[in-house]
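For this depiction, one protein chain was excluded, whereas all remaining protein chains were kept in their positions.
Let's look at subunit A:
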Amino acid sequence: MTETPQRPLRVLAAMSGGVDSAVAAARAAEAGHDVTGVHLALSANPQSFRTGARGCCTIEDSRDARRAADVIGIPFYVWDLAERFREDVVDDFIAEYEAGRTPNPCLRCNEKIKFAALLDKALALGFDAVCTGHYATVVRGEDGSRELHRASDMAKDQSYVLGVLDEKQLAHAMFPLGDTLTTKDEIRAEAERRGLAVAKKPDSHDICFIADGDTQGFLASRLGTAEGDIVDESGTKVGTHEGAFGFTIGQRKGLRIGHPAPDGKPRYVLDISPVNNTVTVGPAESLDVTALTAIKPRWCGTAPAGPGSYTAQLRAHGGETEVTAELVDGTLHVTFTEPVRGVAPGQAVVLYDGTRVVGSATIATTVRRTEAGATAG
């Protein structure tokens, strides 16, 4: 259950122009809160507000958000956080790929923009909370502490991308969709019922600042191309690529290796080495990981003292897996009960205790089952 407020709060609703955040804002207003809508202008190119280029932060989305705010009957503003977004999310995204890792910009945006830059400004201006359309639940413990839990509907749960929030951030977060046991169609129906024109709007791309969804093209335009070797596990060259940064551990498609592997099995990206611009490929079983280390841990509450058993989620739409985890000198050591496949450094490992988010950290290294030692990502 979403926490029922004792008193109406002054709530700043982040409205992307999509259906989820519009319904979230409407629910917050209906619950009696004093809600103000804000659309974040995040485009690196402010001109896109005039030319109407597609993407998350286009003028069309800003208008859709404003239209929704008007229907809900709340004030609405556009805040320009493009510079912060570029520094904290886009530049970080590019640098991570350049280093051979696979970042999750949505986590970064929640950590640094929505629940940092935006929240700080909201609090300074006298707001009590920031409301978003994420599917997750904040539970207030008996001692007043806050816990982040998975959404009631596991299929829509987005607690993974919120796993970076600490308790202070959670104390000012409001997710009115978190206890929704409904399908996306039902959210759309609710939007329709509320007179929100965004009810029929298509879902946005995963990465809002890559309007056409072509991550490789985006990276190539920022990092240029640099031809390098694709090698197999023995180091034999099997093909070439146009930039190691364009690959993700576990990737199978787009390798463009002319001849099949000797055993005829599909080959996957096993390793990315930006230093010598080499991509290593091999069979699926070589992707099996038994353990990982992760850095920059963030805890939704107090950090766990000793080793413990948790479930872990390793990517945005991934499943749960049993692990034991321990924090040693600021580095999180995670051991899998059963090997898991395709763990990409740069992604977050989010630890759960039941439905409760314990914390998260950025995957740094993995231990493959086929190897004795750790492979640097």
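By definition in this document, a contact is a pair of C-beta atoms (placed from the backbone, for glycine too) under 8 Å apart; a residue touches a chain by one contact, two chains touch by 3 or more; residues count from 1.
What we mean here is this: contacts and distances are computed from a predicted model.
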(Q) Out of "Circularly permuted type 2 ATP-grasp protein", "DNA-binding response regulator", "Cysteine desulfurase" or "ABC transporter", which one is the UniProt protein name for the chain not included here? (A) "Cysteine desulfurase"
**Q.** From A:Asp80, A:Asp179 or A:Glu192, residue that would touch the chain that is not displayed
**A.** A:Asp80
Q | Missing-chain contacts mapped onto subunit A | A | 36, 39, 41, 46, 49-50, 59, 62, 66, 75, 77-81, 84, 117, 120-121, 124-126
